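Of the protein chains in this complex, one is absent; all others appear in place.
Moving on to subunit A:
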Amino acid sequence: MRVALFITCFNDTLFPETGRATVEVLERLGHEVVFPEEQTCCGQMHFNTGYQREAIPLVRRFVEVFGPYDAVVAPSGSCVGMVRELYPLAANLANDNELLYEVEELGEKVFELSEFLVKKTGVTDVGAYYPHRVTYHPTCHSLRMLKVGEAPLKLLRRVRGIDLVELPEAKECCGFGGTFAVKNADTSVAMLGDKLRHVLDTEAEICTAGDNSCLMHIGGGLKRQRAGVRTVHLAEILASTEER
């Protein structure tokens, strides 16, 4: 299938290795990956922080850039959630019915990576090899907004060599929440504290998730504590093979 990669500005700038891994996995499975270079940001930060008029041009831009493709895949649950769930609100705010129609149509073609692999193409074994003890944190937007369900776990269970351990209280928010992490830093850190405790309880060496924003928050806390546990995006685990 021809797939347009929606890298997200966050991964593009801060986590290029996740983007590279996403390309690798998709190509290994025989998809043709294209990268529309005009893409920038979906507008989630603006919209969720309340700068919604400012997000409207970014919504229009996204529709222009990705509208022509049949499938758009992103290694981020929350950015896909923005497109699917909140673009209609933005279109309503802009009082633009044509835009509303376009975003609703587009929303059906935009997928989070695990959702695309498992739900859209029916694949669970991507041929990965990853000999590490790993625990998975289901990020809130993947879990409750996109309802990706078991998809990421189905993929992880088929990774060879992996020692997958369940995260206690996995469904609890890690406390990131975008600008919440800065605006309400104290509460955010209090939530993070419990998440870290659960991660450490698993004795995993790697904590993974489908969203680098939450992982940056969890990983930043682990690193500050010199916990000896790393965070790695799901795509990177799926991209690893015995050769590399």
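Rule of thumb we're sticking to: a contact is a pair of C-beta atoms (placed from the backbone, for glycine too) under 8 Å apart; a residue touches a chain by one contact, two chains touch by 3 or more; residues count from 1.
Heads up, the rule we're going with is that contacts and distances are computed from a predicted model.
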Options "Succinate dehydrogenase flavoprotein subunit", "Ferredoxin", "Glycolate oxidase" or "Iron-sulfur cluster-binding protein": UniProt name of the undisplayed chain: "Iron-sulfur cluster-binding protein"
Among A:Gln52, A:Thr124 or A:Thr241, residue touching the chain not depicted: A:Gln52
Interface with the undisplayed chain - residues on subunit A: 4, 7, 9, 11-16, 19-20, 32, 34-38, 40-41, 43, 45-55, 57-58, 61, 64-69, 85-86, 89, 93, 140-141, 143-145, 171-173, 175-192, 216-217, 219-221, 223-224
